Structure formats: structure tokens, C-alpha cells
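Taking it in order: structure first as C-alpha cells, then the write-up.
Missing here: one protein chain of the complex. Every other protein chain is in place.
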Amino acid sequence: MAYPYVSDREVRVLSKYFGDPMQRRVDTYVERGGYQALKKAFEMGQDAVIDEVKASGLRGRGGAGFPAGLKWSFMPKQPTKPHYLLCNADESEPGTFKDRELLRWDPHQVIEGVLIASYAIRAKQAYIYCRGEFFETTQILAKALEDAYEKGYVGKDIMGSGNDIDITVHVGGGAYICGEETGLMNSLEGRRGQPRVKPPFPAAVGAFGMPSTVNNVETLSAVPHIVTHGGQWYRQWGTEKSPGTKLFCVSGHVNKPGNYELPLGFPLMDLINDVCGGMKDGKALKAVIPGGSSVPILDAQECADCNLDYEGVQTAGSMLGCASVIVMDEDTDIVKQVRRMVQFYAHESCGQCTPCREGSAWMLQILKRIEEGRGTEEDLQTMLDMSRQMTGTTICVLSDSVGAPVVSSINKFKDEYLALIRRGERVGVA
Amino acid sequence: MSDVPFKNPGWAGNTGEYDLTEDQVRGDEFVGTRPIEGGHPSGSASYPYMLPDKDPEAPLFEGPYKDRFEKILTRYPNKQAALLPTLGLAQEVRGHVSPHTMDGVAELLGLSPAYVRGVATFYTMYNKRPVGRFLIQVCTNISCNLCGADDVMGAFLRYTDTELGETSEDGYFTVVEAECLAACGFPTCVQINSRYYENVTPADVPKIVEHLKAEGAGGD
Partner (left out) sequence: MSDTPSNTITLTIDGREVSVPKGTTLLKAAKQVGKDVPHYCYHDGLSSPAQCRLCLVEVEGAPKPMPACVTQAMDGQVVSTESEAALDMREGVLEFYLVNHPLDCPICDMSGECNLQDYVHAEGRDHGRSREPKRIFGRDDFGGDVLYYGDRCVMCTRCVRFMREVEQDGRLTVVERGNRSVIDTFFDRGLEGTQFSGNVVDLCPVGALVSKDFLYKARAWDLDHTPSICPSCSQGCNIELHTRDNLVQRLKPRENLEVNAFWMCDHGRLNYEWINHGDRLEAPLVREGDTVRAMGWKEALTALLQRLGDAAEKGVKVVASPLAPNEDLAALKALVEDLGGGEIVFRMPRAEDEIVLKGFPTMARRRDLAPNGRGAELLGMRRVGEDDGTGGLEGVSGHDGVVIVLGDALADQGPDFAAGSALLVYLGTHSGPAAAAADFVLPVTTFAEQEGTFTNHEGRVQRFWPALSAPGAARPAWLVLGALFAERTQSDSIRKADDAFARLVATHGAFAGLTYDDIGTRGALVSDTVPLSGD
């Protein structure tokens, strides 16, 4: 088919049918083996499914990398109340564009993953929380869901197994913070999408006050494959602690940006130079944000031998996050891009926590002032202090995300700040 | 669908060989019962559109919209949870969520109007005031920004002859800055009403604007 983002180094498990419109049809999906994993899961029983996913070592793909099987095992085994599975399709982290592709190219894969996860955690109702901007994507997903309902893969007595699972696609109203799992639950309940204080954790008190599990689209998309082939099979890719394949969303200054499914642990420089066809216009690499805008920036040197698994990126000084690799070439204005990211967080802060609400907006004011050449060297220290006071002090980690690009850029690209600041001083004197 | 006179929106056209039509990429052939016709009981009722034709005084709700509203209610354990989809539905028919609309939605769902206002203003997609027939949302976040989103934004403002956030005199266009639209690999991403236009460069902008003008009342 015709999906342009292909490289022979890819291992296309989840993205196998990207670019093939027929995959959206339930018949095609079933012809190609679809919904067999679900059937198998029903035969295995809940605990065996959880064990298999545990064995695979599958880690959450929404950013935090929490082991999926372990998360499921926190749910009560003897339900006394309704349980909910919430599929997180609020994808809004700058640099991340994998969930939309999964939803629009292979919606049944997502639905099957949602069904298996719901079954495993003993939920009879699942919600797929799509960000509101995904009009086109939700239409495709909706059609797939309708078809699945009609064929008896969703709803009452699925495939004659006696299991009932309903799925509802819920669309958001435009707020990044609803991707945070407790913000998502509040938003689903018709509230302002403000994250909740934990504890209590979702497995105890989640959506509608009931035990709930939140998983990312990509996490759930991997589940049918793991159930079909077994946990050990999944471990043939990746590293001991980061097994499996991952969709890498590459954007920025490369020749072939796009989604590439690669084994975890893939070398960052190979991704840029080989898979993505090298730097655009042959420019030199300046910096990479390896996991979406919420993680620290790596400079070219740190990128040199960085492997893209959770531990590898941490060793290099950042985080894998959702593997959204933003590549910046030598001409990039770091201060401007940091300002743009902070602007995003200031815009998206839900506003509950004082450090995040006031800090993000103040940080933006300072960065704008520096950009305009009216900064001072003390501003840098102020921003470092603020970042420290905004990290680990709030209800969710959005506040920490403001500090990540700021601190890493001041540490690694201080001369760019100083150049702006000093030019400003000269302008002031003249 | 339309024959859009520019290179493959919704598709990273400059990155390789491909042979899909726009419809195939967008999935238009794979869209089920249009919610506008009532939708499937699985809940497609709750996905709103952004329509170019809006009536700020449209009732809340009647005809197929009433069916959709009632279907929405069946998908949640309580009425409050239906608030976001209901606001979406109200915006679909009325074009924006006015105080009057918030009040109406509050009454439908048994919530306090102030509560509804608090929720509606939390989210960016509920237009608190009227917008043009075409709401043009240009992503200027980092990945698009690295690839020239600021210039695309500038081009849209120039060719639609508007100020940021204002509606053009002919009532056609409102251009706003958007945060990341989750299409970062296809920069610059621009959302116009319900649709994503990807890989947009400043050079594409006049064509898009002309196209929209021509499309006129012909749907989104």
C-alpha cells in the first residue's frame, strides 16, 4: 500500500495496515484475523489475560510507561460496583501524533484492545475519550464501532460468550489537560477537566466514583497481538525493561517525518539519519526533544549514543514519554521554541494549583521579554527557581512539564539566552 | 467529496510515493450513519460537526437533534456526564455557545447555569461568541512552528483579510491560533471547521481560501 512512512528497519505490528483503507472495514479486519484475540481472551479468563500482558512487559504508551498488566491487576477481582475502562485518545502532547493514526487506520484494532482490556478488568462499559478536534477520526472510529456492534463483537453476549461490554466514544471539548487520567475522568463526568488529587487512585475511585483503568490508545492496540501470540513473543523486540515495539512520532527538521514503528531501544541517531532520511537540507543537528514537549531537551552530543527505550533516554538525561521525537537543526531559535512550549502550557494549565497557574503564565511573560531583548541575567536564575518550585509541588505533572524545557534549555543553551539578553542591553544603552 | 485544488490535504504529500485518494485518506467512505441523520445507538450521536450554516436561535433540540440528544443521555450513568456532548450538539446547530445556550443546556440537564458556564469556558472548542462560516485554526505549536507555522498563520490572516480571532467582514472566516492538533508529522496542520488540512505551506493558503470561498454554502 501507500503509506509513505516506511522503512525497512521498521517492525510493523500495530501499524501493519497503516495506509490501507480497507482495514477500516470490519470484514477485512476479521478476514485478517481480527477479533480472534478477543475470542481467545474470553477462553483464557480474566486472570490469564492479565498474566499474559504482565508477561509481555507492555508499558503504558501514554507517557508514564507504567506496566499495563500491573495496572490492570489493581482492579478489584470481585466487582461490587460497575468498573470502567477508559481509553485515552486525547492525544495532544506537542509532537505526538500516533493515536490519531491508530484510530483512523486501524480502528478495529483499538476496539478489540478496548474489549480485551475491559474484559480483563471486569468492566461492562468502556469509554474512548477522543479529543474534540478529531472530528474526522471519530467518524471513522464511530463507523467501525457501529459495524462491530452489528456483527456482535461489541454489546450484549459478545460472540455468544455471555460477556457484555458496551463502548461509547466520548468527545472532549478542547483541553490538553483532559489527557491526564484524572482530568479525563472529570471531563467524562461533565466537569471542568481538572486533575484530581491522588490518592484515591482510579482503580479504587475513578470515573463516576467507580473503579476505573485508563490506558492509552497505543497500549490497548498492542493488547490483541499480545493475547494472540503470547507475552514472550512480544518480548522478542525491545529491551528487558522496555519490551516490544513502539510508534515513534518524528517531527521537525528531518527529511521524512512521520510515524515509525520500531523496537524499543532503537538508536536515536539511526532513527534520524536512516529511518527519517536524515536532516532536512543537510543541516546539522542541534537538539532533540525525545518524548514530547514535556521532557527535557537533549543537545546533539547527548543524542549521539542515546537509545530509545525508557531507561536509555533517562540515561541520556531526558524521558521517553510518548516517544515523540522533535528534531531541531542548527538554525533553530531555542529560546523561541521554549517560549512556544511554555505558551502551550500556560494556555493549557487547568488553573487549580497556584504554582502551575501563576508560574506558567509568569514564565511566559519572562521568556517573551527575553525574546524581545528586554531580559536580564537574573531572569535566568528566577526561571530556574520557579521551575524548582513548580516541580513536584502540584496535583498533576503539567507544572513539572513547564520546567523541563526551561531548565534543560538554560543548562544546555545558555549562550542563546545570553545573546538575546546582552543584545537587549546594548539596545537599551544605545 | 470535493476536488480540492491543492496537494493532498490530510496527507504528507511530499514524503514519498503513494496512490491513495483524498477520500481514502480521510476515510470518507468509511464514515457510518451520519450523526446528522440520527446516528447509531452505539453513540455516534454524540459526535458533533462544525457546520458552516448555523442558526443561533435554533431550538434545543428538535427533529434528529432531539433524537441525538436523547441517545446521548443513554450513554452515561448520569445526566451531568452528557454535558460536553450536549454543548457540542448545541454548538453544531447554533454555531456558538451563547449565555442563552448555556442556560438552555443547563435546564435540559438539570444543572445550574453557572456550572455550565464554568464547564463551557474551560474548554476551547465551545465558541463563546459567533465565528465565521469557516473557523480556521492554525497550529503554531513546536513541530509545526519549526516548519514555518508562523508564516502559514500570517498567510491566512493576509488572504482572509482578518485580525487574529476576528471574523472577516464577509462573515466567512475566523482565524485563530491552535495548539498542537496531533498531526505534527504533517506540518503545518490547519483545522478548518471539522477538517484537517495538513502539510500546509504559505503558498497553499491562497488556494485554500479561494476554495473555501467557492465552496460557500456547499457544506464543510
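Observations on the model:
Per-chain residue numbering starts at 1, and chain names A and B are given in the order in which the chains are listed.
Simple rule for what comes next: contacts are C-beta pairs under 8 Å (C-beta built on N, C-alpha and C of every residue); 3 or more make two chains touch, one makes a residue touch a chain.
Computed from a predicted structure; not experimentally measured.
Note that the undisplayed chain, when the full complex is considered, contacts A, B.
From the set A:V13, A:A68 or A:A175, the residue in touch with the chain omitted from the display is A:A175, counting the whole complex. Shown as candidates are A:S7, A:N273 or A:Q389; the residue that touches the absent chain is A:Q389. Within the full complex, the residue among A:Q125, A:S360 or A:S408 touching the omitted chain is A:S360. In the complete complex, the residue from B:G118, B:G148 or B:P206 that touches the missing chain is B:G118.
For subunit B, the residues touching the absent chain in the complete assembly are 99, 102-103, 111-115, 117-118, 121-122.
Against the chain not shown here, subunit A presents residues 175, 192, 197, 346-355, 357-362, 365-366, 369, 378, 382, 385-386, 388-390, 392-395.
Quick note on the criterion: only the chains that are shown with their structure count from here on.
Work out the mean CA point of subunit A and of subunit B, and you get 23 Å between them.
Put simply, subunit A touches subunit B in their complex at residues 1-6, 19, 21, 24-25, 82, 91-97, 99-100, 104, 131-136, 138-140, 142-147, 149, 154-155, 166-176, 187-194, 208, 249-253, 255-259, 289, 293, 324, 326, 328, 332, 336-337, 340-341, 344, 347-348, 350.
Subunit B makes touch with subunit A in their complex at residues 10, 12, 15-20, 24-27, 29-33, 35, 39-44, 46-50, 75-78, 80-85, 87-88, 109, 111, 118-120, 122-126, 137, 140-143, 145-147, 178-187, 191, 194-196.
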